[in-house]
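Each chain you see keeps its place in the complex, though not every chain is here.
Naming follows writing order (A, B, C and D), and every chain is counted from residue 1.
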Amino acid sequence: ADDVKLQLKWVTQAQFAGYYVALDKGFYSEEDLDVTILPGGPDIAPTQVIAGGGADVTVEWMPAALAAREKGLPLVNIAQPYKSSGMQLTCWNDTGIAGPEDLPNRTLGVWFFGNEFPFMSWMSKLGISTEAKGEMGVEVLKQGFNVDPLLQRQADCISTMTYNEYGQVLDAGVSPDELITFKYEDQGVATLEDGLYVLEENLDDPAFVDKMERFVRASMKGWKYAESNPDEAAEIVLDNDASGAQTEHHQQRMMREVAKLTAGSNGALDVADYERTVKTLLEGGSSPVITKTPEGAWTHIISDAALK
Amino acid sequence: MNTQTTTQADAPQAHASERAPEAVVEAKNLDLVFPTNDGPVQALKDVNLTINKGDFVSFIGPSGCGKTTFLRVMAALEHPTGGSITVNGMTPDEARKQRAYGYVFQAAGLYPWRTIAKNIKLPLEIMGYSKAEQDKRVEQVMELVELSGFGGKYPWQLSGGMQQRASIARALAFDADILLMDEPFGALDEIVRDHLNEQLLKLWARTNKTIGFVTHSIPEAVYLSTKIVVMSPRPGRITDVIESTLPRERPLDIRDSQEFIDIAHRVREGLRAGHGDD
Amino acid sequence: MTLVFLAVLVWCLGWWLNSRLANGASADTRAVKLLVPMIFGVTVLLVWELLVRGLAVSMVILPAPSLIAERFAASLPILWKDLAQTFLKGALSGYIIGCGAALLMAVAVDRSDFLRRGLLPVGNFVAALPIVGTAPILVMWFGFDWQSKAAVVVVMVFFPMLVNTVAGLRETSAMQRDLMQTYAASYWQSFFKLRLPAALPFIFNGLKISTTLALVGAIVAEFFGSPTVGMGFRISTSVGQLALDMVWAEIVMAALAGSFFYGAIALIEKSLTFWHPSQRG
Amino acid sequence: MKTFLSVLTVLAAIVAFWYAACVPMNIKGVLDTAERGGAEVMPATSKARRDMGTFGLVAGNTFAIAQTWEQDRPRLPAPHQVVTELWKTTVMKKLTSKRSLVYHAQVTLKATLMGFVIGTGLGVLLAVGIVHSRVMDMSVMPWAIVSQTIPIIALAPMIIVVLYSIGVQGILPKAIISAYLSFFPVVVGMVKGLRSPDAMQLDLLKTYSANTSQGFWKLRLPSSMPYLFTSLKIGIAASLLGAIVGELPTGAVSGLGARLLAGSYYGQTVQIWSALFAAAILAGLLVALLELIEKIVLKRMGMQQ
């Protein structure tokens, strides 16, 4: 069997259910693959891991991948299981925030570590400075791993994923009508999340391309299975979580929300989505993530072959 | 061995006829046992001793016989496990609170972060002497022990003997009633020793201090003391107490007198007996 | 490959030069004492540069020192802002509060045998709490700004300092204490005249350990939430952007600030504990 | 015995203070929950409460005090919550279960011990080199100090990636990070210890014309023993911290570091605290073990009175 090492963007959770399902259901071994899934975490930059040869393929958000490409690490998108973005800004209703125009003079929690680019683009589009609080500026906090800043009211708004942190806020006893959320999709600044990326040079190797074809095929099979069997998928994720910290309830809900985001994708990258992402990123204000339109940042060779 | 009881019983009375003696230290059936991990060590056993005001008492005996320990008991640095001891009619602890003691340790024990002058000044600072008085006294005692000019040096820059002299100066700088000295002159040569012996006698005569003095030198003990306590080890006890018949005024050449030689002889015999014991 | 060979050569050359200097006649002069570690450092940097170039190591894994230096020079204003936030506000205030509180506590602990016996084991336990766990809690309690970083630093430096000071205050010899007893010195007299000076070498030991802990603690705490300025913030964001040259520029800044801090404390130590055998050399 | 009593008293005081601290720390969360549950709260809205002092809130809502010790996601969990969680995740779980703290502790312990061995071994060797070679002393020592001013948490991911790229993975990268943290205290302590013989003790050997290795085995090493053990005790605690830090960039899949992180990720404060305590207890056990060895060795050597 061929070895494949997959580096995830974050810890083991239903966000990556498709891969775990493919592994657990034997979809990978059917394709004669021996897949190792490497969980990520707050201290892991998947792009760095793949650059160091620690993985063959990685799950990454497109802004980070394109940024890495500009830094001289030629990552190529070979498949895009997530059709739409799950990122949003979640605020307390009682702070008086009703629309984006109310954001100035607020304190907002934002994820950094390569995940700040969509937010920066959005702010720049709104003409809001992220340097300091004021009439036309917001105070930005580097948000940690959890939703405490919102619950403790250290921030008026924080970044959440529809499938994860938002649920955690609700789990803390907050009811949805206490909150107001701004989906990046709705604001027109959505960027592609959770694509599969490999190093460009590897694509010259037919054996590697063949391996990836089979990998994408099996992964998509896993994703579709997970979409239709969310509870079983959540169970599989739980079985694979070595930290023993995840709860069933949370993973089941996450799986359902994730299914909404992956539903529209068959695995192939939609070029229109790609171009919208690039456009958003190029407009990223004073210090844009990427400064010029990337070339060759994606390929359909693999998805085409895999999905035919 | 039984000279002990007789001598001691007689002594105070003998003196009493001359002038009314005032007991400064009274030890009765003193015992002191150190608990160590390989069994208890009896450092002092059944020690009885009276020291009168103005006495100059020397302690002599083989090493390990408890001289240091007895001095420490007097200064309330060690507490007896049996018997009783009073100093000026109080417990040693109370006496210490009244700053009755000047103590010279067997090793110099200067503070390395203070210069010699500042080391000597230490007790004066603690006892709240005025700045001017402090400087005056430091000057005086440094001269007494022949260390003038070394005030600004740190202890490690001095030879062993010089350090020891500094520690003597430190004990003389303030007016303690009772001066306890543990082999203060051990590291000094004979000339300095003679000089310091003379100075010490002068000081004693002038101030009427009570002095407890440990030494290994028989001539030194005889020359200085009004009372010589001979001790023997394992367990540490007093084997002889010799009342000196020498006058209080003692020129250095008194050491050639027959009386001196007789006393020295008696001390030596006592010592030898102690050594034979073990 | 020639570059790799050159690296080996440079290493040998540097070592040889240092051996000559350190064992030479002027080994005890101030200049040589500075020069030798300098040569060592330069040698390491050269070897690094040559190896990275010779083995064609990717810049996103380990950038060459020349690139780092370039980035450092180009980013001085940012580096300075980050330093002010993390070092001056977070680390330094935490250091002063933590060490000061530990000193006071040490005096209390030293006065009471009961406290010493009871508090020290508990203190050792608290000191063993890993910062990775305490930092998020303290960020939650004290907010995102420098106050929470200072709190992390306080927790980190408090017990090393306490343990050292308590040990130092007990360091006096029996004879030195006995001397104070014969003077019937009060507690505070013997504290200021004997125990404090005698404890100084230990106190400085604690202060020196704490300098390295303080900066590292403040930086680590920023990983768990911070405003958009600070050395830890910059490092974690830059790693995400694969701006490894910036990461290393911050690390260099941290090492510079930390070494400077350590050196300053060591200098004060030298002037205050000149009498201690370890300083008399 | 006396020690035990004192520790107990201090502990009791701390626990009492801890319970008291829970009240103001958690009151806002409790009141928010209560408000959502329809209870009468003073003041009524969360926004108004945000701007009020905690003690005012406590005074105004005394009914809520008991609940501050029972919250699900408290800002400060009450002692019994932590103890219960510890109990549940150690004694009540199978040792091999992923939810057992014992399992995670054992994962961390392996990396810790390996790092400790590497770190102390390296530290002792370095110290011996520094004491015997002026070049080492002058060139290495300052850089050893500099190495400790580098934030390891920033370096750890890079160490892992670099090691990964040369094919080293598994427990060793964690152990190396752990060693990085533990070598320094050992170097410093051992250099001090190996230099602790006084001038006279060294001179004595000189008069015997003893060679360097005799000086090392007969004088320097024995007199460094107390220092060695002190630094070993600091070193093992540092090793544990290093292993935990090293767990983060390896995906934090198991080990106490993973538990800490997962707890933090999901805002499970009780879980964080219990993992924290587990780490501290582990450190305590390791230090106690070293202390025991120290006692035995020093007693054998006659250095303990």
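In this text, contacts are C-beta pairs under 8 Å (C-beta built on N, C-alpha and C of every residue); 3 or more make two chains touch, one makes a residue touch a chain.
Bear in mind that the values here come from a model prediction, so they are computed numbers and not experimental data.
Novice: Beyond the single copies shown, what is the real count of each chain in the complex as a whole?
Specialist: Expressed as a formula in the displayed labels, the copy numbers read A x1, B x2, C x1, D x1.
Everything below uses one rule, namely that only the chains that are shown with their structure count from here on.
Novice: Using mean Cα positions as chain centres, tell me which chain lies farthest from subunit C.
Specialist: Farthest chain from subunit C, going by C-alpha centroids: B.
Novice: State, to the nearest whole Å, the distance from the C-alpha centre of subunit A to the C-alpha centre of subunit B.
Specialist: 87
Novice: Could you work out how far the Cα centre of subunit C sits from that of subunit D, in whole Å?
Specialist: Going by mean C-alpha positions, subunit C sits 18 Å from subunit D.
Novice: Give the residues of subunit B that touch two or more other chains, as numbers and ranges in rising order.
Specialist: As it turns out, subunit B has no residue touching two or more other chains.
Novice: Residues touching two or more other chains, restricted to subunit D: which are they?
Specialist: 75, 153, 157-158, 161-162, 165, 248, 261, 264
Novice: What part of subunit A is in contact with subunit D in the complex they form?
Specialist: Listed in rising order, the residues are 11-12, 38-45, 48-49, 51-54, 92, 94-95, 144-148, 151-153, 168, 172-175, 241-246, 250.
Novice: Using the touch rule from the top, collect the residues of subunit D that touch subunit C in their complex.
Specialist: 2-3, 6-11, 14, 25, 75-76, 134-135, 137-143, 145-146, 148-155, 157-158, 161-162, 165, 192, 195, 198, 237, 240-241, 244-245, 248, 256-257, 260-261, 264, 269, 272-273, 275-277, 279-281, 283-284, 287
Novice: Which bits of subunit C are touching subunit D when the two form their complex?
Specialist: That would be residues 15, 18-19, 21-23, 27, 32-33, 36-37, 39-41, 44, 61-62, 114-115, 117-119, 121-122, 124-134, 136-137, 140-141, 211-212, 215-216, 219-220, 223-224, 231-232, 235-236, 239, 244, 247, 250-251, 254-255, 257-259, 261-262, 277-278 of subunit C.
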